[in-house]
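All protein chains but one are shown in place.
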Amino acid sequence: MDAWRTNIVDAGPTHIRVRGHDVLELMRGATFTDLIFLLHHERLPSVAERRLIDAILIGSADHGPGAPSCAAARLAASGNRQSPSAAIAAGILTIGDEHGGAGSACMELISAGLERARREGLSFPETAQRLVDDARAAGTRLPGFGHRVHAAIDPRVDVLFSMAADSGLAADGIRFARALEAAVRERIKPLPLNIDGALAAVLVDLGFPPMVGKLLFIVGRVAGLSAEVLEEYTREKPMRIKIPVAYDGVPPHENGT
Amino acid sequence: MDAWRTNIVDAGPTHIRVRGHDVLELMRGATFTDLIFLLHHERLPSVAERRLIDAILIGSADHGPGAPSCAAARLAASGNRQSPSAAIAAGILTIGDEHGGAGSACMELISAGLERARREGLSFPETAQRLVDDARAAGTRLPGFGHRVHAAIDPRVDVLFSMAADSGLAADGIRFARALEAAVRERIKPLPLNIDGALAAVLVDLGFPPMVGKLLFIVGRVAGLSAEVLEEYTREKPMRIKIPVAYDGVPPHENGT
Amino acid sequence: MDAWRTNIVDAGPTHIRVRGHDVLELMRGATFTDLIFLLHHERLPSVAERRLIDAILIGSADHGPGAPSCAAARLAASGNRQSPSAAIAAGILTIGDEHGGAGSACMELISAGLERARREGLSFPETAQRLVDDARAAGTRLPGFGHRVHAAIDPRVDVLFSMAADSGLAADGIRFARALEAAVRERIKPLPLNIDGALAAVLVDLGFPPMVGKLLFIVGRVAGLSAEVLEEYTREKPMRIKIPVAYDGVPPHENGT
Partner (left out) sequence: MDAWRTNIVDAGPTHIRVRGHDVLELMRGATFTDLIFLLHHERLPSVAERRLIDAILIGSADHGPGAPSCAAARLAASGNRQSPSAAIAAGILTIGDEHGGAGSACMELISAGLERARREGLSFPETAQRLVDDARAAGTRLPGFGHRVHAAIDPRVDVLFSMAADSGLAADGIRFARALEAAVRERIKPLPLNIDGALAAVLVDLGFPPMVGKLLFIVGRVAGLSAEVLEEYTREKPMRIKIPVAYDGVPPHENGT
């Protein structure tokens, strides 16, 4: 079998380097968030960039009660006490376009909007209105807007955006996201940007490709899942969880089968 | 990298063979259960052996309401609609010693008992009583006895055992399991053999090693998980599941953090 | 939390029923494949239907050397010896549109073709040619045709199709798949139906929805993964697998980081 190529890590008997940086030096002087940025971006972040990634990871780590990822991790920890990694993996597997995946989809939407504005020479408000009208005509949802718990305004959005503004990192991604929010309010109904939309805008401004929206959500969420699994192992008995189920299928067949 | 060795499947551009058997011939004349037996036992089963494995797989496919494996699969299907395999995998990850794993543990118990009876020249009832007394003294649970739903008697046990008896396949495994059941009733309390214990006894009599108890449970359960995931995808909306949670930790800190 | 509804399994303290059929009766008289059909189709199969599903599951269980699903399962078994379910789950997670997923995609293609032939009053050869031309124009691959190992003809295809013909179950699905194969040969190049395409055609004729193509592949493959994991646990040492890697990224930075 041919060797697999990679441009991420170069490791040998006497060294480990991540994108050319010596891991020993990184251990001495960098933060874990620096390394996460480096692994996904090919360079180390500035202090302001790192603080935004910290805020995104912190905001993703645990949404609180009832998240499918947390519940699935606890169910696996409840039935399978031999493998904490199995429980964390079960939690991660619930993450898709519907749960934690809106960030990536919103990054694609913003990127498409910025590209269209440039190509067609339109203002951001004009472009945003066209994208919103397109979505309405197609009957598709706009990723990054609305939240099943935070019906009004998710305060994490303002924190992220004010941090970006204060550090001079707010750019076209955030401006276009706000234009989309205004267009949604005008053309459909008030549906504020949610945390997925906010991190999407910031990540576009930091130069990440759309898939990183989903990946950073996973990296952040794993910290929460790990703590939830630890609590389930140490505080709860195995097999404590019983989900109530109601059968509504065909009645019993006569004669056995 | 050296080639990985395997004695299971030999596949080339013009053939696929499982343990020497041509897959085309198997497709024409065998059942899936024949193949499952062949994959784990190194030969094809007799008709009676195959019928017992069919019964074990059918009895394992879906325990019904509230099983952690089913619930975890549905949670993953609820958040991640891009990958049915992710949902089925999440369900499988809940399977461990506590959920679906008692079969393997009970096979180890029965095998240890049979070995001890032989070595020490004891009758099955005597050996069973010593194992039960050992477990009581050590404060450990006896795998394969009792069930959280079927408090009285799991009728699947009698079906399996009478099928084994009628076909002449009941042997020392089943006899020792019944001796254990009697010793448990006498020394502790009436805790009937459950489905895990019954399949353990049958699998010992069919010549399988203990790990196969867990593996066949997984193979059977995947059929149920697959159907549950299909129902979740086709009948339910994404993110419909909210688990109620009650926080009982420290109160809010003053001054923000 | 409201109870979760399901129309699959009804289980209580004294009974377990799958789609109205008593599990005890199924254990006594049905095969595992009968149950798999029942779980996904809402009724038990005829003998001929069951034999086709047996053949599909047998043909899916293990493609042989080098399948990603097998390799991932063995890697997990190599690093994590505490949880066979984790290893089987890792194998399942490699299954997607690219690996084992072509069956579902081909079922969608065939269903779309049959619908179009009906709607536009076209013959199967005419419809197939239009679909092939559409795919060529769009630059998309036709799922269910060609195979990376069986470059010529996968003999499993003929086995499935002759079993279907002999039992009178071959219908429009198979006829349309053959029309597609002819159109591919004529308009592009000889790319024979592969096993995914063949099982897709048969499953359409048996009345299953497209997602079942992927699900039955998973159900069949789990039998093979289980045997591979058993072999890895019992025959190989932990951590024996080392994948060769070649770094081709940026050179070391000066001054440490």
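Letters A, B and C name the chains as they come in the text, with residue numbers starting at 1 for each one.
What we mean here is this: contacts are C-beta pairs under 8 Å (C-beta built on N, C-alpha and C of every residue); 3 or more make two chains touch, one makes a residue touch a chain.
Quick caveat: nothing in here was measured; it's all calculated off a predicted structure.
When the missing chain is restored to the complex, the residue among C:A48, C:L75 or C:I188 that touches it is C:L75. The chain not shown here is touched by just one of A:A135, A:M163 or A:A177, and that residue is A:M163.
Only one of C:T6, C:T31, C:S60 or C:S83 touches the chain withheld from this view, namely C:S83.
In the full complex, subunit C touches the hidden chain at residues 1, 64-66, 68-72, 75-76, 78-83, 86-87, 89-90, 93-101, 148, 238-239, 241-245, 247. The missing chain lies against subunit A, touching residues 1, 4, 6-14, 16, 18, 23-24, 26-28, 30-33, 35-36, 39-40, 53-55, 57-59, 61-65, 71, 74, 83-86, 88-90, 92-96, 149-152, 155-156, 159-160, 163, 209, 211-212, 214-216, 218-220, 222-224, 226-231, 233-234, 241-244. By the touch criterion stated above, the residues of subunit B touching the omitted chain are 1-10, 17, 19-22, 24-26, 29-30, 42, 44, 80, 82-83, 85-86, 89, 93, 243-253, 256-257.
What we mean here is this: only the chains that are shown with their structure count from here on.
Highest C-beta contact pair count among chain pairs: B-C.
In whole angstrom, the spacing between the mean C-alpha positions of subunit A and subunit B is 36.
Between the Cα centres of subunit A and subunit C there is a gap of 30 Å. Contact with two or more other chains is made by residues 1, 4-11, 24, 26, 30, 83, 85-86, 89, 93, 243-244 of subunit C.
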